[in-house]
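Structure record follows, encoded as structure tokens.
For this depiction, one protein chain was excluded, whereas all remaining protein chains were kept in their positions.
All chains are identified by letter, namely A and B, in their written order; residue positions are counted from 1 within each chain.
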Amino acid sequence: MPRRIRVSRRHLLASAVAGATSVAAPAILRAQGASSRPPLKVGVLLPRSGFEASIGQDCQRGVDIAPGILKSLNLPELAVMNADTESNVDVARERAEKLINDGAQLLVGAFDSGQSTAIAQVAEQKGIPFVINIAAAPDITEQGYKFVFRNFLTAQMILSSAFENQLELFNLIGAFPKSVVFMHVNDTFGTAMAKGINAVMPKFNMPYKILDEVSYDPTARDLSVEVAKAKGANADALLAVSRLNDAMLITRELVKQRWTPQAVLSMGPGWYEDQYLKTLGKLSSGPISFVPFQDPNKKLTKVLEAALAKAYPGINLSTNHVYTFEALLIAADAYKRAGSGEPKALADAIRTTNITDNVSIGPGIQFNAKGQNDKLKCGTIQNRGGKLVTLAPKEAANAKPEWPMAPYQNRA
Amino acid sequence: MAAKTKTLAHLADRFARLAALVFGDVPPRSMALLGTLLALLLIAPWLINDYLLTVLIIVLYFAFTGQAWNIMMGFAGQLSLGHAIYAGLGGYIAAVLFARFGIAPWLGFLAAIPAAAACGAMIGFLAFRFRVAGVYFAILTIAFAEFARIGFDHLEFVNASAGLFLPVAQYAHNDLWHLRGNPTMFYYVILAAAAIVFVLCRALLKSRVGYCWLAIREDEQAARSLGIDSFRYKMAAVMISAVITSFAGVFYAFFYNNLFPEQVFNISRSIEMILGPIIGGIGTLFGPIVGAFVLTGLAEALNTMLIALGFDLPGAKQVFYGVCLLLVVAALPDGVWPWLARLIGVEERRR
Partner (left out) sequence: MPIDVYLNVTTVGILTGLVYGLMALGLSVIFGVVRVVNFAHGEMMSIAMYLTVLLFSSLNLDPLVMLVPIAAVLFVFGYALQAGLINPFISRPEHSQFLLLVALALIIVNALLIIFGPDARTVQTAYAFDSFQVGPLIVDATKLYAGAAAIVVAALLFGFFRFALIGKAIRACADNYTGALVVGLDVKRLYALTFGIGAACVGAAGVMMTLIVDVTPIIGPTYTLLAFVIVITGGLGSMAGALLGGLLIGVTEALAGLLFTPSAKSMFAFAILVLVLLFRPQGILGRRSI
């Protein structure tokens, strides 16, 4: 399928707005009153080339569909300035400086913890609010910054919530694995999670034991040895923290080496992503992911889903889109309440954010004194027939769990 | 009182003589250009905005590392493709000492010096004793850098691949001792560093060491037959280069405040470091500086141009950048500086 090559930002925004307009036509007439203010200049920094290109470009979709939806919510207009961090810390910092120089009143980004740290320093130093869409390193919000906000879970939060959800799941199905083998990718996120497990797990009285830990290189193209090692541990289930490519590789190896674990419990990206479902087809069903996700029962989620389907048919809504969109939502909401685009006013407005009509799982968007939204939760989602169903928490659930996983060898 | 003035005069005299030795035979035109450049760089923070200041910091950083690498390549003739290992070592040592024990980066650098020197010595020893040269030497350096990358990726003490984060202080005031402050402070630090290394290289070139290096680079057999211990001089080049590069690592660590082994020891870092000197002109004094300006300027110009044209295509800038590199390396085999120098009439003696 040929990929559409985008040549103009304006063209892109226009098509996105056109897409969302048909969803929110009547609301726009009402919104005209609110948009008498100049649009807020928001600089969006994402890794759209380099080794994180795939994820960065996915996050970008959340940016592209935002304007129309924000308008329909009666929120002020945002003038988005896109920048590519090229998956590189130096470039990230420089791009942030350039955006601020070009008049950005607020920054959003940057998916990667290292790049986000660099941008956070620039933002703090310049006194420009920076809303982090996705980054899990806890340190970023531990520096006492006044202008940095993160609407995403830290590694610790992901782990705690994941363990909570797992206990809830085991209760629901009345069964649990007695042993697991833990496979994780050896990058920033994977290692932070692996370390966190030792600190966080004892607090939760998990019913299973970790028999072995297999960490693998993020750039590994072939995981047969790693999976063989994991299989050799003879555990009931597989606990994983991976990225998209490794999730696909691991699954293929599970099939080829003829091992179907009781369950695949993933606490990271990959196993629930579009490409995983599409590429593996029937073999993609089964894995359960405990990850930051959208709440399918919330009103705004449905709006977002529709807008995404219109602008990018065939792409399912997921974490990257949700949190990136929410970052822009926070920006627009703060601008509305602050009444001005002055950075300090914006920052103060962001700090008092209280959006309950949002997309992600949890009570809503609020920030604590450190600028962290510590109320976020993970959802429990399962792959089923090429789609995703939510098993927990109860408010967000829309299906019953399937346990154990159907053996790979029996799936045609 | 008289004694004090006498020692001062004596010192001034020594200094003047040293300066004459180092800069004595530089044509006045070159000195004028150099002076102008230095003056411009000194007052830059007042002339330009913060974004351009950050760009300049990056330029000077690469000018600095380029000079350091140039010592090994241009003067001692050894192609090192794993220079990131020294920067990484310097950065991590200083960062760990600061993050865990609160030790200032300048002291951290002092601690990093023996580590970097030892690392350079080890690589140099293995290479020169075992007669590993040319491309093989280059691959050897890559192997060591990769080794360090994977090693640090698993070292719990530095937080492995989860990354080492330095505690960031607020920017209310500049703390030079702990290298905490706003970009202007960092700018002057790297400018001073680049200037010092420049003078150092010049001094080294004019000294006996420099002539021995030149002799070894041109014809090692002949040099040895004249009694020059090529092994010792090559080792010296490697170690000096390593130590200087490790300072770059310290600077980097404290400017960006986080380190990930995957990025710090990455081969792309090593490649970034050597692009400047190769494009600018190997073996020349100004080469790395010109190269750094050209490359960073090119990258920024391409970015601005692409954004102005509304061309929002990830990867496009890199393609153009690569094409420009190709053109430069094909058209100017000796580098940009020798060509530029001929153009403005300040031809440096071809080394």
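As a working rule, a residue touches a chain if its C-beta (ideal position, glycine included) is under 8 Å from a C-beta of that chain, and two chains touch if they have at least 3 such contacts.
Predicted model only: the values in this text are computed from it and were never measured.
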Looking at the whole complex, which of B:A84, B:I142, B:I228 or B:I307 touches the chain that is not displayed? B:I142
Sole contact to the chain not displayed, among A:A199, A:V225 or A:A406: A:V225
Omitted-chain contact residue, chosen from B:G151, B:P167, B:G297 or B:G345: B:G151
Just one of B:V189, B:A253 or B:I279 touches the chain that is missing; which is it? B:I279
Residues on subunit B that touch the omitted chain in the whole complex? 73, 79, 81, 126, 130-132, 134-136, 138-140, 142-144, 146-147, 150-151, 153-154, 267-268, 271, 274-275, 278-279, 282, 313-316, 318-319, 321-323, 325-326, 329-330, 333
Suppose we count only contacts with the excluded chain; which residues of subunit A make the list? 3, 5, 49-51, 53-54, 56-57, 186, 214-217, 219-222, 224-226, 228-229, 231-232, 244-245, 248-249, 252, 255-258, 275, 279, 283
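We adopt the following convention: only the chains that are shown with their structure count from here on.
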Residue set of subunit A touching subunit B in the complex reads 5-10, 12, 48-49, 53, 56-57, 82, 84, 86, 88-90, 93-94, 97-98, 100-101, 113-114, 117-118, 121, 124-126, 137, 139, 143-145, 186-188, 190-192, 195, 218
Of subunit B, residues touching subunit A in the complex: 49-51, 54-55, 58, 153-154, 160-163, 165, 167-168, 170-171, 182-183, 256-258, 260, 262-263, 303, 310-315, 317-318
